[in-house]
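In this view, the complex is presented without one of its protein chains, the others remaining in place.
Presenting chain A:
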Amino acid sequence: MEMQMLHIFRNTPLGREMLLQSAYFCKQLEILPLIYIPDYVKFLMYFENDVVQVDLDASYLKAPDSAKAHASEIIQGMGLPQPRFFTPKHFTASTLPDLPVDFDFMCCPRSISDLSSKIGLGYIGPRVRRIVKSARFPVLIPSAVYKPWTSIAVLFGGSSNAVKALRLGIRLSRRCGLPLDVFSHPENRSQKDYENIIQEAGLKDDFDNYVRTWRISESRPFQENLYEIPHDALLVLGAYGHGLIKELLFGSTMEIVQTVTPNSMLIVGPNYRAVI
């Protein structure tokens, strides 16, 4: 079955830029974009064990007459077929549509729930965090401007979500034929420990076959190591590897990475199930 990526379209210059990123992602991975043009500033997503209300800002409702045409133009300009537009069928309340959650990917701008002024300032909206936490699909958080990526980079820290991210990175590399680089920043682990984790996850052979380089840097702070990631790579990483206290004190890896790197990120949450 064809895989689908949900994109919530905003008919503004920034929104069109984001759609361009989604279109490129879909083209690279040969998946179908599914576009939702909101009629209301909020919607619900019912996951297995959580319900997330996304509150959009009013810019998502701008210029509804030309939204479909603009979205189609961008998608088709990328060489993809006419996109499919999603129309909600179920409503929790009359102005509160429910969006299904059985997509294979979803694109979220850097902040989906706060003012657009915060986009690009290194802030991942709380709703995006909850979507990542609950979703079975990975979430694409595009960079602020459209930039085609020519390789795939995986941040591998050894956690269970990082293993999922590595598995996804390998599959993406296999699917779109782009080189794969892995970056690790050992905190309390040696390279041997990482190799054992990869072995136990059954990824040893794929790792050897697909990974172009594996960089392990321990001498510098984590943030500085992030500069080694190619600027034109799709960055794949797992979310929620840290404990709650540590995250509250130091911020999540997801946010640190986003603040430092200009890359588009594909975030794998704890409930991710492989589809590729």
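We take it that contacts are C-beta pairs under 8 Å (C-beta built on N, C-alpha and C of every residue); 3 or more make two chains touch, one makes a residue touch a chain; residues count from 1.
Definition applied: contacts and distances are computed from a predicted model.
Taken from the listed names "Carbohydrate ABC transporter permease", "Protein translocase subunit SecD", "CIC family chloride channel protein" or "L-lactate dehydrogenase complex protein LldF", the protein name that UniProt assigns to the chain not shown is "CIC family chloride channel protein".
Here one chain is not drawn; of A:D102, A:E187 or A:D208, the residue touching it is A:D102. The chain not displayed touches chain A at residues 1-2, 4, 32, 42, 44, 46-47, 49-51, 53, 55, 81-84, 86, 89-96, 98, 100, 102.
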